[in-house]
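In this view, the complex is presented without one of its protein chains, the others remaining in place.
A and B label the chains in the order they appear, each numbered from 1.
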Amino acid sequence: MNQVIWVVLLPFVGSVVCLLAHRKAVFALGMAASLGTLIVSVGLVAHVWEHASARVELGGWATPLGIALHLDGLSALFLLLTAVVGVLVGIQAGSYFAQSPELRAMGSRFWPLWLLLWGGLNGVYLCSDVFNAYVLLEISTLAAVGLTILSGSTASLVAGLRYLLAAMFGSFMYLLGVALIYAGTGQLDFLLLSRGVTPQVHTLTAFGLMVFGLLIKSALLPFHFWLPPAHSSAPAPVSAVLSALVVKASFFLLLKIWFVVFESISGGTPGGMPSQLLGILGSLAVFWGSFQAVRQSRLKLLIAYSTVGQLGYLFLIFPILASPDFQGHEALAWGGTIFHLFSHGLAKASLFLAAGCLLQAMGTDDLHAMRDIAGRLPVITFSLGVAGVSLMGLPPSAGFVAKWMLLRAVLASGQWWWAPVIVLGGLLTAAYVFKILAHTFVPSEGEALRLNSVPLVMTLVPLALAILCVLMGFRADEVIALLPAVPHFGTGKNGWEMP
Amino acid sequence: MSTFSIYSLAAILLVGLGVYGLFTRQHLLRKVMALNVIAGGIFLLLISTAYRNQDLFPDPVPQAMVLTGIVVAISATGFALALVRSIHRRMAESETDPSQDSWDQP
Partner (left out) sequence: MNLILLFDVFLIAALLLVSWRLLGASDLFQATVLFISFGLFLSLAWIRLGAPDIALAEAAVGAGLAGVLLFGTFKGLEPGADRENDSFTSEPCRLDPISPCPGKIHLLLAFTCVGSLTTLLVLAVLDLPATGDGLTPMVSQFLERSGVEHPVTAVLLNFRFYDTWLELGVLVAAVLGILCVRNRFDLRELKVLQAPDVMLRRLVMGLAPTMALVVVYLLWLGDHAPGGAFQAGVVLAAMLVLLWFSGHASITGLSRMLWLFCLIAGFAVMLLVAVVSALWPEMRPLEFPEEWSAMIILGVEVVATLSIGVALSSLAILSLGAVDDPGGS
């Protein structure tokens, strides 16, 4: 199973090569690394499908001493999402950064940082060591902040600094948890820790600190303040990556910490209260983020607030799984959450890229300036609409399947009080999606806004992402058939045995 | 009290001081310093953990973790300070020249 390491190596090789290469060759080299990573990622998904999880001990040192990589269903799906979004965003970036000498200079900085980020994200999905996870999170954070400030505008610098300070604080809280857990157990590996932890004061504190740090990094409600400015002030391809992927890497680690490392604590009775709290914060995030999105008058900021709202749904998995499994709702909850993650990732990347096209065409992303856009830029408006439909959760999109599964999981777990959150959140989402679309159909008064031309590729990539998102919904049966396999060997004790 | 418990308690107090400083101080330079104090506290906790065992040598794994942590912390600190300085300069420029984009505009 040595090929696992290639999803980390290939982006890093690409990053080094792009850094040293001539400006003209950067795009081709970056795309080559991206496509290679996509191929390896697909290969790994196939491997997991056929052979279940895999474990590689790096350097040949057995785990308490060395570091292991662990590939399971959950990691494979995250790798796939990252690779699909990554390749499409790369294509978009190719034509986005080719338009002017200034943008070309920006592009030559984009590729090394983005590939470094990609390698870091893939490393997080495979990681099986609490300290190693810290270093990987830092590499992703610093690369993500570097990408946020790529345009060099004052607004992006301020947003980037706020992001960096919040993320540093989050990482330090996580690291403090790591220090405590190592002092208590003398272990760093996920698997060995999951066997070694017992509910003691220091273990519970370490658990709380690690979760706290990761919540800041994944922008759950009271800690979301850094996200909207950072995601809205970055260049469009960067915003797409940040919203679709980067926050989810922290969420992935949170799932691992919660359900694997501290399985004995979060699974038992003491897990009831904290998981309900996460559910409540998630619900508040759904309402607050969506409400703020409705209030925004700038398109990119609206989409960024929508990310705050949509991330909230992910946290419902904690209370749902805290109640004992009566009717197989665990599989539904995992399926719904991962489906939501996928559909949000694809739809949000599509929305941000489409917004980038609009910004370029109109010179502003003010919603009120978007008059008669639907008639003049039909492809972009269509992508906005399709991605929006998926975000709202209307059938037949992937967003619908996700929310439907979550709803069934909520009802099956006997915690009906989360159901209104899912339904009302969908309504609020509909409100802001219609707000965007309504503005595009307003006929222009007087002379029409002069539109700059947008390269064809740039309009097609968001469309491809949006269509992919809907296709996932049409192919719901196949995907659902694949999903119950995820909890089976993805998390929980059975997936985490030594091979 | 053992050396370990003295130093680990001191480490915790450093973390507490740092977090308090981070939350209450407004100046960005001070926030960066506060983050470094938190990092110092965490490193002290790790090293006092390593000190507990004195048979052969102090546990090298936390020491390696701290060395890695120091590099990560200094990288992030340098990055943050470069941002602080750049933002400050832009702010000073926009004060003299109102056509520059405003400081807090998102």
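As a convention for this text, a residue touches a chain if its C-beta (ideal position, glycine included) is under 8 Å from a C-beta of that chain, and two chains touch if they have at least 3 such contacts.
All values derive from a computational prediction rather than experimental measurement.
Contacts of the undisplayed chain with the visible chains, over the whole complex, involve A, B. Within subunit A, the residues in touch with the undisplayed chain are 2-6, 9, 12-13, 16, 19-20, 56-61, 64-67, 69, 102, 108-109, 112-113, 116, 119-120, 123, 131-132, 135-136, 138-139, 142-143, 145-146, 149-150, 152-154, 157-158, 161-162, 165, 176, 180, 182-184, 186, 200-202, 204-206, 208.
The chain not displayed touches subunit B at residues 2-21, 23-30, 32-34, 36-37, 40, 43-45, 47-68, 70-72, 74-79, 81-91, 93, 100-101, 103-104.
To be clear about the criterion, only the chains that are shown with their structure count from here on.
Averaged C-alpha coordinates give centres for subunit A and subunit B that are 27 Å from one another. By the touch criterion given at the top, residues 131, 134-135, 138, 142, 145-146, 149, 153-155, 157-161, 164-165, 168-169, 172, 175-176, 178-180, 182-183, 188, 228-229, 232-233, 301 of subunit A touch subunit B in their complex.
By the touch rule above, subunit B contacts subunit A in their complex via residues 8, 15, 22, 28, 31-32, 35, 38-39, 41-42, 45-46, 49, 61-62, 65, 68-69, 72, 75-76, 79-80, 83-84, 86-87, 90-91, 94, 100-106.
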